[in-house]
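Heads up, one of the protein chains got dropped from this complex, but the rest are sitting where they should.
The chains carry the letters A and B, assigned in the order they are written, with residues numbered from 1 in each.
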Amino acid sequence: MSKANYDESRGDAMVFETLTARREGSVLFVEISAPPMNLLGPELVRDLVSLIQRAEADAAIQVLVFKSADPDYFISHVDVTRIKEYRDEAAKLTGEASIAMMFRYLSASRLVTIAQIEGRVRGAGSEFVLACDMRFAARESAIFGQIEPAFGQIPGGGAAQHLARLMGRGRALEVLLSSEDYNADLAERYGWINRAMPADSLEDFVRSLAHRIARFPAAGHVVVKERVNAIALAPVEDFRRDSDLFGESVRNPEAQRRIQAAMERGFQTRDGEMDLARMLGNLSDH
Amino acid sequence: MSKANYDESRGDAMVFETLTARREGSVLFVEISAPPMNLLGPELVRDLVSLIQRAEADAAIQVLVFKSADPDYFISHVDVTRIKEYRDEAAKLTGEASIAMMFRYLSASRLVTIAQIEGRVRGAGSEFVLACDMRFAARESAIFGQIEPAFGQIPGGGAAQHLARLMGRGRALEVLLSSEDYNADLAERYGWINRAMPADSLEDFVRSLAHRIARFPAAGHVVVKERVNAIALAPVEDFRRDSDLFGESVRNPEAQRRIQAAMERGFQTRDGEMDLARMLGNLSDH
Partner (left out) sequence: MSKANYDESRGDAMVFETLTARREGSVLFVEISAPPMNLLGPELVRDLVSLIQRAEADAAIQVLVFKSADPDYFISHVDVTRIKEYRDEAAKLTGEASIAMMFRYLSASRLVTIAQIEGRVRGAGSEFVLACDMRFAARESAIFGQIEPAFGQIPGGGAAQHLARLMGRGRALEVLLSSEDYNADLAERYGWINRAMPADSLEDFVRSLAHRIARFPAAGHVVVKERVNAIALAPVEDFRRDSDLFGESVRNPEAQRRIQAAMERGFQTRDGEMDLARMLGNLSDH
């Protein structure tokens, strides 16, 4: 990790430009804050890489909890104007310029990861929480979507791999072809997340679960993750293939025209994405 | 396709003996009407083959929506008195005399398919909607069942392949051993369908979803289906094997005796199948 991003002076806290991590016992609570809307760009990828490396190297840390400082956006999606840059940052973790490989690395890590979701998680934001070991979401505010089909693309960060296994062929095809928004209750019914719950009980629930797991022997975490991943986590080559397919399709002229049209309607702006599913549905009408 | 079955005079409509297809933009809305109860016999198989071939050949068509003209029966099941005939019709699509292969062909097609379900879908009717990419059903009227176990058979059109993957071992065994009826809400909880919804919102929901998907680039549909099918659609040889097992078992004397007993109680009649699960449960008592 780049020491420049990390403020050594705050004791049990790690402070990066886009992440703040606070340790409580064996649990590291990580807050994502990449204004204005938590786009997954080079800075956030760089900081996630640093955080993962640092946490893995610290035997005192067993569990990571991710949440957002922004009530409306958990991680919105990748910054489509900076794909090469964020991919280069991801390469620092795995040697491959792909966030799919970074996400899979996290899934296979000895660390237990929990996503505590409020606000929007679309595109690679959804793929980040799918890479976590568990996902709990606020019924009132969490919104899930894979927006890539609106541009003629397959998600590049593993969504097809996870969703086909979590929700089955029919629901995965619906999600991956429709670019629709799904609220937390429907996401729970579809298996996208572990559970939807009221926002006012989410934080306590996740904190309690994280500490509970962290109190159990670390050797058990490793073997459970290994055995479950052997069954339910897609092979590296399938993540790599989806990542390559995304990379190829984003250079496609039709995809570029649609991204441009979306940009003109407020894509990658805080206001413009509050009701993104509707905007994407009207894109080809312009 | 046989031109004889297709009325060229109706512009954007394709009219077959048992199907009427109406194009709206890139969506083809297909209505099934094979009175008296939408049995899957040679005529309906022949028309489905023609429709699939015609739609695949027409680059303007991206999405197919299937619904039934009969409020009580979507597709009831195969006509057990005409197995060789409908299998021969299915061979015109894939070269193999098997509706399992026809259904799998549809699942692997570039076309996106949506089943809008009202009424009964049992046996191969259920397998047809399972072959579609998505399934939405009317809470008030849709009824699902695999009736083959009552005759000592495994479903021949892919139900075991789909249901074991969609709902897991326990629920799939229940469905595939019990010959019970399942309403739309339970079918949703089991993952048999994407969603149950009120009948009066079903048509608008499906139409809107179909047009939404159809507006997105077709290249995206193809790659998404390819990647999801690679994970969640069973290999050809497993469909073929189930089809063969069904074909062998239907010639079994015990199966024939049970089919005969069911016929005497109204099997393959509109009235007799309104409460088919109960009738099948009492079969061996006679």
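Please note the rule applied: a residue touches a chain if its C-beta (ideal position, glycine included) is under 8 Å from a C-beta of that chain, and two chains touch if they have at least 3 such contacts.
Remember, predicted model here, so these are calculated numbers, not experimental data.
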{"item": "Contact with the hidden chain (one of B:Met14, B:Ala55 or B:Ala172)", "value": "B:Ala172"}
{"item": "Sole contact to the chain not displayed, among B:Leu40, B:Ala160, B:Ile193 or B:Ala262", "value": "B:Ala160"}
{"item": "Omitted-chain contact residue, chosen from A:Met134, A:Ile154, A:Val175 or A:Ala255", "value": "A:Met134"}
{"item": "Listed residues A:Gly191, A:Gly247 or A:Gly272, member touching the removed chain", "value": "A:Gly191"}
{"item": "For chain A, the residues touching the chain missing from this view", "value": "112, 130, 132-135, 162, 165-167, 188, 191, 193-194, 209, 212-213, 215-221, 223-225, 227-229, 231-233"}
{"item": "Residues in chain B touching the chain absent from view", "value": "148-154, 160-161, 164-165, 167-174, 176-180, 189, 234, 238, 241-242, 245, 249, 252, 254-255, 258, 281, 283-285"}
